Each structure stands twice: as C-alpha cells, then as structure tokens.
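A protein chain is absent from this complex, but the other protein chains hold their places.
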Amino acid sequence: MKEVLIISGKGGTGKTTVSAALADLASKSHALVLVDADVDAANLELLLEPTHEETFPFRSAHVAVIDQDLCIQCGICEEVCRFDAVRRDENDTFRIDPSYCEGCLACLHACPSDAIQKMQHQNGEWYRSKTTYGTLFHANLYPGEENSGKLVSQIKTDAREFAEAKDVHFLLIDGPPGIGCPVTAACTGADLAVIVTEPTMTGFHDMRRVKAVAEHFRIPTQLVINKCDLNLSVQQEMLKYAAEEKMHVAGMIPYDEAIMHAQAEGKPVTQSLREPYFDLFQDLWLAIEKAIYE
Amino acid sequence: MKIAISLDENKGLDSQASNIFGRCNYYLVFNVEDETFTIEENPAKSASGGAGIQAAQWIINQEAEAVVSGNLGPKAYDVLAAGKIAAYRHNGGTAQEIIKAYKEEKLECLLEPNVDAHSGLN
Partner (left out) sequence: MVITIASGKGGTGKTTVASNLAYVLAQTQKDAETWLIDCDVEAPNAALFLDPVYDSEQKVERLLPVIDQEACTACGVCVEICTYNALAVAGGKTLFFKELCHACGSCARNCPEGAISERPEEIGKLQKGMSGDLHFAHGALTIGFSSPPPVIRDLKKWVLDPSAETTTYFLDASPGTSCPVVETMRGSDFALLVTEPTPFGLHDLKLVAELNEKEFQLPSGIVINKSGRNDAIIESFAAQKGIPILMRIPLSREIAESYSAGKLLVETQPQYTQKFTNVIAQIRSLIQTKGAIQ
C-alpha cells in the first residue's frame, strides 16, 4: 500500500487543487482510494463530483455528566477539573459545561459518591462516496466539535481497509491545514508528504513548520510551489531552502487566473487545462510516482 | 508461548490477517504449545488517540510474547520493545497460514525477541 499525503501548513495554498489534479492523473494508471482528511472544512468533494454511497455517524467525544440525585455537592470535581468545565450556581448545584469539558474524566475518578458518568455524543459523520477517480472517504466534524484527529484516523483506517479489500494499493490523502492533531493523524502511515506552498512570507514560514511535523514522523517530503511567480524573491529563498534541506521540488505552478477559473468548474483543473499548465501537473504527478515507486 | 495476530475479521483460523496494528478489528491470541486460541475485538480500535499504545498494552496484558501484524508506529514499537515482545510483519493470508509461517521462521522480523528498546526512538 502506498500512501501519499498532501499538506501545506498554511491554508489556501492550493492543497486541494493539487490533490484533485493528482487524483485525476494518477487514476489513469493506478486504482486509487481517496481520502479528504480536512474534516473541519472538507472541500475535495467540490471538485470530484462524488456519488454518495453511505453515511456513518461519528461518536468519539465523550463528556462527563453529573447525576444530581447522587451529587453530594462536595465540590471535589470543581477542584480537580483543569479545564474550567465545572460550574457552580448560586444554589451550589454543580454542572459540567460540555463545551469546556475535554472528557478526561478526572472528575469521574475523583467523585466520592460515583455521581459522575461518561456520556458519548455524536460529533460528526463520515461518508463513503464513488467518484470517477476512485472511492472517496470524507467526513464532516460538526462545527465547534473537537477530536478531528480521531475522525481523520477513522476515515483513513476505513479507506485502507476498503483499499485492501478491493486490492487497491494507492491511497491519496488530501490533508488538513495547520500542524495540530488532524495533521498528526493524517501523517501516520504516509510514505510521502507533498507540501504545497506559495511564495509568500506566511507560506514559507508555515511550510517549514509542517515539514518539521512530517520529519517527526520520519516521512520524506517533496515541495510544490503554487502561484510560484507571485514573488520571485521569496520563491528563490524557498528553492534555496529546499536545496539545503535536500527536499525535491516536484513542481512549480504559476499564479494564473486560468487555473482559478478551471477550478470554479467543479472538476480537477487537469480536466480543463491545456498546455502548458496541464503539462506542469502531469510532470508533478510523474515526479511523485517516481518517488514512491523507487 | 502465545502469539497475537491482528485480524480483519473473525472467522476462526481462516480469518484474513490485518496489517494494521493499532486499529485492526480483532486480535487472535494463539497458544503455540496446545494450539488453543481466542479471538477478541481489538479494544484499541475506537481509541481517540494512542491506539497503537493501547493495542500494545493489551497484547502485553494477554501475556503474548510475539505479535504478527503490519508496520508499527514509533510509540507502539517502544511499548512492545519495553515489554520484550517480538514483532513480525506478514504479507497477507489467513491466520492459519501466518501461524505456519511463524513456526517456519519465514516472517519478517521488525523487533527481535527479548531485546531492549532501541535508544533514539521517542
């Protein structure tokens, strides 16, 4: 099983654009399973025209709840809670605010009268859909909810199992932005991390941070500079950095409204772009294919 | 001595093995001497995080001395190494086939039996 993960650090650099284009090109020669691991704001489906097959409820969050009948109002839960989740009102009634509760259950263990229970709730859902490029696993964490690392793990695990069952050996994962738990969860098991960045101060800054995360997991990285001619001096600095870090530059895509318009069509940009842009994406795919099958 | 094998399904010894360590569906624990076995749901499957750690802990608690699965994350590796559990990687097949391969020492070894944790891993 080969797993290619597309990440960026900074949002808006073109991760999903590149993922969709790779899905289009790779699917011509490989059977693929696709994962949209950006469960907070899942956008890959907007480019792949999926046909929905199945929805699964996601229940990972649990919170602590106080049973008022058993509560003796000793206040130990409030003392023990490190997340400011326990509220005491003017009658000394103790309640746990679920939006602050992290589910650590410290209060449950500390409660002398066993008045606290663990309660699960549904905090998202995930889907399996069919697309022309391969089966897509994607998800939506309900707004305001936590644990998006777990949901990322869930869809990746299911995608892997599905791929194995169907004798598919290539998983393409559109990763989440940032460097926190969702990115960590997306990284596990990846054979290659393709970092899509842009030649801006912010893009460069975040690219270095996300590269550090990938390295933490010992995943080799390659670089794609999107909107590459937006700022030639930052571009040069990035290329210099890539050379110093021995990071292969898999592609450089110019800032061009043709690409933005191609995207607005709701398909991978490679479906409507012609030369020279199509070739750029094709070369990018070939560089990645070479890297993972060497 | 007992070995643990990660499984996709529960069909006794004909179950397809899984190459996912932390979040596989089931674990088979096989007693090599008397050839008895149990298959249980993997309690780590629904963990929020640290599933590899939890699976490794469970395998240690079962008093298995070896596990056969897929690749191991660094944390799962550390737990198994600390517990002096050997780890092997299989190339697919049923539990029955993997047990045979284990006995014939044909499996790829990821973690030697009875070796201390490598330094340099977290």
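Labels A and B are assigned to the chains in the order they are written; within every chain, residues are numbered from 1.
Throughout what follows, a contact is a pair of C-beta atoms (placed from the backbone, for glycine too) under 8 Å apart; a residue touches a chain by one contact, two chains touch by 3 or more.
The shown structure was predicted, so the numbers you read here are calculated from the model rather than taken from an experiment.
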Check your understanding: For the unseen chain, which displayed partners does it touch in the full complex?
Key -> A, B
Check your understanding: Which residue among A:Ile72, A:Met201, A:Ala243 or A:Leu286 touches the omitted chain?
Key -> A:Met201
Review point. For the full complex, which residue in B:Ile53, B:Leu72, B:Ala86 or B:Leu107 touches the chain that was left out?
Key: B:Ile53
**Study point:** Among A:Ile179, A:Leu223 or A:Leu280, residue touching the chain not depicted
**Key:** A:Ile179
Review point. Which subunit A residues would touch the chain omitted from the figure, given the whole complex?
Key: 8-13, 16, 40-41, 43, 46, 80, 82-83, 99, 102-106, 109-110, 141, 143-146, 148-149, 176-181, 184, 198-203, 205-206, 209, 212-213, 216, 227, 230-231, 233-234, 255, 257, 260, 263-264, 266
Exercise for review: List the residues of subunit B that touch the chain left out of this view.
Suggested key: 44, 47-51, 53-54, 56-57, 60-61, 75, 78-80, 82-85, 122
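The rule we apply is simple: only the chains that are shown with their structure count from here on.
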Study note, to complete from the structure: Per the C-alpha centroid definition, the whole-Å distance linking subunit A and subunit B comes out as 28
Check your understanding: Hey, which residues of subunit A end up touching subunit B in the complex?
Key -> 1, 60, 147, 149-150, 153, 157, 160-161, 164, 181, 185, 188-189, 218
Review point. Which of the residues in subunit B come into contact with subunit A in the complex?
Key: 8, 18-20, 23, 46, 48-49, 51, 71, 73-74
